[in-house]
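Here the structure is laid out as structure tokens; the discussion comes afterwards.
Missing here: one protein chain of the complex. Every other protein chain is in place.
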Amino acid sequence: MRRPIATLTRDRARSVERTAVSRGRFRGRTLGEGTTAYLFLLPWFLGLVGLTLGPMVASLYISLTNFSLLSAPQWTGLTNYTQLFADPRYLQSLKVTFIYVFLSVPLKLALALLVAMILNTKVRGRGFYRAAFYLPSLLAGSVAIAVLWREIFSDNGLLNQVLGLFGLKNLPSWISTPHYALYTLVVLAVWEFGTPMIIFLAGLQQIPRDLYEAAAVDGAGRLHRLRNVTLPLLTPIIFFNLVMQIIGSFKTFTPAYIISGGTGGPNDSTLFYTLYLYVQGFTQFRMGYATAMAWVLMVIIAIFTAINFFGAKYWVYYEDKGS
Amino acid sequence: MATNTVAKRLLGSKPIVHLLLIAAAIIMLYPILWMLGSTFKPQNEIFTSASLWPKAFVGFENYTKGWSGVDGHSFGRFFLNSFTIAVGAVVGNVLAGSMTAYAFARLNFKFRRVCFAIMLLTIMLPYHAVLIPQYVLFFKLGWVNTVLPLIVPKLLATDAFFIFLMVQFIRGIPRELDDAARVDGCGYMAIYWRILLPLMMPALVTTAIFTFIWTWDDFFSQLIYLSSPSKYTVTLGLQAFLDATHESSWGAMFAMSILSLLPILVIFLGFQRLLVEGIATTGIKR
Partner (left out) sequence: MFRTGGGLAAAYFLGACGGGGSSGGKVSISMTGVGSAESYRRYNAQVKAFDAKYPKITVKFEPGGSGANYGDKITTEISGGSAPDIIAVGAGQLSEFVNRGVALDLSQYGVKLGADFNKNLIEEVTIDGKVRAMPQGANAKMLVYDTVLLAKAGIKLPDYTKMADEDWTWDTFAKITTELGKSLGKNIYGTEDAGGNSDAFETFIRQRGMNVYKGNGLGFGKSDLSDWFDYWNKLRKSGGAVTPDIQAQYQSGVETSPLIRGKAPFLFQYADRILGDQPLIKHKLSRLTYPNGPKGSTRADYLTSTTLTMGNGRTKHPEQVAEALNKLYSDPAVAVKFGVETGAPASERTLRKLRPMLDADTRAVLDYVEFIGKRATKAPGVPPPGASGLPDSLLRANTAVAFGQKSIKDAVDGYFSDAKSALG
């Protein structure tokens, strides 16, 4: 199975003029490109049409109704959507979520990239370190995390004990003070940087070593290599992590749910968008309203993602186009 | 390796790197140690003492009590159930995901951009908004209280996260390799199977690790779709130790949480080795 790769070299690959690979030449031997594509896409297409699209359309319909979950939906048109922006708790949830996204995503990605670069070296015990650094993400949504975060950030928690050694007294319980509670969740998000770290590590593996060798031959400095080899070749993965972290952070639910016991407290200071959506839908039985919130969030995320894809043209480098 | 020297340049000498790593590792390990300590504490010490080490050691009673499980079904059963679902999800995400990614990354077809956009849109809608319609769908299909709602969607490539991940990896592989293979007489299928899959091993490994762990840790969809205790998974078994109004068996819950971490740690440690050597890249020379 691996034979062709072993024998393939980039020199060989380069010797084949891309222009020579005209589609016509191969059409006789294999299925057409379009047909092949549809065959490969078949599972995805079945999943989309059979499992995903239907519920999405149904939820769009629900967002235009008054739906208590317990009795059938009643058409109300755009009422849910117009009510949203007059709801102070909704606006609060928007604010909380935006602060969270703008703080946690850059910090988390920067830390993940830095640690991935260090752990991609031949540091002794890197297997252990990788596991240790991924561990918090393993525990992601468990009760243990909620307990632990209280142990650290409560009034007599670990943090205040450490700060106490430096003579700081009368410190609040960070996790349950409206001004700080959200930031303890940002810290939690950054602490769980394991997922993007592993993805960066996988991305670093894909960078061919000979490129470094070539750069070394050219006499390039270390930082020069980082800037001219590692980072450019890693851009597709950086881009992926950026897009996905933004999407994921906007949809963040679990940390706030487990740490505030589903309340978004104290006093709505950690009322994340999806948490408020859940409260509206499942505890107040206002599923129509909750679903309208969901569609607005989707539009917000879609705009951010579109901006990302547009911006990607200027900084993401793909091997498949480059040469 | 080059990045090693970069790290050196950025962080100074090796001992300092190690010192920093160890300090960081301790912060990361703290929750596990706390949880492990709690499994040996009597119930009245878990929340009243800040010490990691149990003052009154209760032995392994939390483990034996926890293992007895729910409704006559032991935790062994729950481990098996979780494992089945996780493996099914891994197979689905790796196979169906890589096929879909290959089509998006390498093949030209009509509406490619539109399809890609739709795929990304499907993960932007919060889960709670589609939960009810999706539940109704699976109920009408007769899949409720079976593992099908948890596995079939993965086999049908509904996990856009991994598709997009693999697309990015494939796009990092030079197209000349495909072209060369085509000169050698390879069709699209062979390019996918013999060229791209081996080369994107880091992405496949990442997909497998994350799918396994996330499925193992998943709670909400398992709660909704599985009802009989005989079909319970580890996360469902764990919540059965906790009671909102009555006595919760915290010690047993933490004991089983520790046990439930073992399989995913083993999977992680086993697979992360594949991220060390970069087996796929060894063949490529410029």
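Should a chain be cited, it is by its letter among A and B, assigned in written order, with residues numbered from 1 in that chain.
Following the convention adopted for this analysis, contacts are C-beta pairs under 8 Å (C-beta built on N, C-alpha and C of every residue); 3 or more make two chains touch, one makes a residue touch a chain.
Predicted model, so just to flag it, every value in this text is computed and none were measured.
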Candidates B:198, B:229 or B:263 - the one touching the absent chain: B:229
Contacting the left-out chain in the complete assembly, out of A:128, A:285, A:304 or A:317: A:285
Touch with the omitted chain, as defined above, among A:34, A:125, A:178 or A:311: A:178
Chain B residues touching the omitted chain (full complex): 43-48, 69-71, 131-133, 135-136, 139-140, 144, 220, 223-224, 227-229, 236, 239-250
Contact set of chain A toward the excluded chain (per top definition): 58, 61-62, 65, 67-75, 146-147, 150, 154-156, 172-173, 175-178, 258, 260-263, 265-268, 279, 282-285, 287
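Definition applied: only the chains that are shown with their structure count from here on.
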Intercentroid distance (Cα basis), chain B paired with chain A, Å: 14
In the complex, chain B residues that touch chain A: 1-7, 9, 11, 14, 17-18, 21, 24-25, 27-32, 34-35, 50, 96, 99-100, 102-103, 105-110, 112, 115, 118-130, 132-134, 136-137, 152-153, 155-158, 161, 163-165, 168-177, 179-189, 192-195, 198-200, 202-203, 205-206, 209-210, 213, 217, 219, 238, 242, 253-254, 257, 261, 264-265, 268-269, 272-273, 275-276, 278, 280-281, 283-286
